[in-house]
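Heads up, the thing below is written out as structure tokens.
Complex shown without one protein chain; remaining protein chains in place.
Let's turn to chain A:
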């Protein structure tokens, strides 16, 4: 149980702004790898050798020490093989994993929510190895070229691998990240003429993808089944040109009377790049009845729903049926403070993965140009309104005039901020709740209906073209 004085939804925003011990040092070593990847490892320069040595030093006290020492030496000599690149990615991932843990410990103090035990990695079944080898080989080519050295020839090497991987559900994660990454690189070619290289981001995607090429490395299989009541909090939407994912954050109340738990349920789909914005929901909606429940403001009753130790439900509609009306803000006020969070799997520990449901009220709002800041108990907490999707009725204006906010606490570029999922605000003197994911299950809103129709038309045209041309 959470002690009453820490619970009750009172957030210690002051703790979020305090420095986290060791974080800067860990991130400095990450930056060293990131600089190495900007220039590439075909013909390493002395500055890159220094950066590689800094990485080796940073993990010298860890079990990775000897593997990384060898890898950085070979890389500095321009002689790194695939295993050496994997070792560099592993070292970088370990550093960010430790940053994640330190940040989550701080989040635990600020929210009063206990930090869950970690879970051990379990070897999963091996996957189609040839495709993994092909993907790894492409990623190593990228590392040799460096972001400044990428051109269309290097980047287009991903296309065939991705096409072959996408149909296999076991390879979908790797295919999805490769696809989004390759599209971003293609749009940035040639690397030599880029104004600015997103070094941290691309190195994140590179190391993430490289580790996913190790068979079963990041698999987190479902190990239990859940029976009880699911109370949705809100929807977090993700999208790149050719994929979209909707992730519902919710509180699960076990039927056996156990403590409520924070869980997530997701649905993702590959998509043509011309299906965007509110048009995305119709691709996802038929596969996750929970999206409809979110739009209708309902709970759902689960029977034997499979779940992973990370708190991810592996949704299948046959294990769920619509329940009683449930207001997300009421859930946030009453149940969220007592809910426990699931641990994060070893390889999923990364600051970009931090998305902790929080409830805020009694704050003041500052608005300067495009930035919004909540002042919570005298301490500033930046609001990431850019992450509120256009595929819903929640707008930066609604957030700016809100008095209560249910959101996800995230960490990016050196500070915590909150991504709004739903707010309580006043429209024409009436109190209303506006949800970012309100259109997930369907909408009667004019703009939403228009966007859905445009996307449906686009899909219809492509299907017609596919029908005539694909068979030939």
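Annotations for the structure displayed:
As a working rule, a contact is a pair of C-beta atoms (placed from the backbone, for glycine too) under 8 Å apart; a residue touches a chain by one contact, two chains touch by 3 or more; residues count from 1.
Definition applied: contacts and distances are computed from a predicted model.
Only one of "Cell shape-determining protein MreC", "ABC transporter ATP-binding protein", "Transcriptional regulator" or "SWIM-type domain-containing protein" fits the UniProt record of the hidden chain, and that name is "SWIM-type domain-containing protein". Among A:72, A:93, A:213 or A:308, the one in contact with the hidden chain is A:308.
Considering the whole complex, the residue from A:45, A:223 or A:316 that touches the absent chain is A:316. Only one of A:19, A:63, A:169 or A:257 touches the chain withheld from this view, namely A:169. Only one residue in the set A:108, A:198 or A:216 touches the chain that does not appear here, and it is A:198. Screening A:332, A:358 or A:388 against the full complex identifies A:388 as the residue touching the chain left out. Although one chain is not shown, part of chain A still touches it, namely residues 152, 156, 159, 163, 166-167, 169, 172-173, 176-177, 180, 183-184, 186-187, 189, 198, 201, 204-205, 208-209, 212, 218, 220, 237-243, 245, 247, 264-274, 276-277, 279, 283-284, 286-288, 308, 310, 312-316, 348, 352-353, 355, 385-391, 396, 451, 454-455, 457-459, 461-463, 465-466, 468-470.
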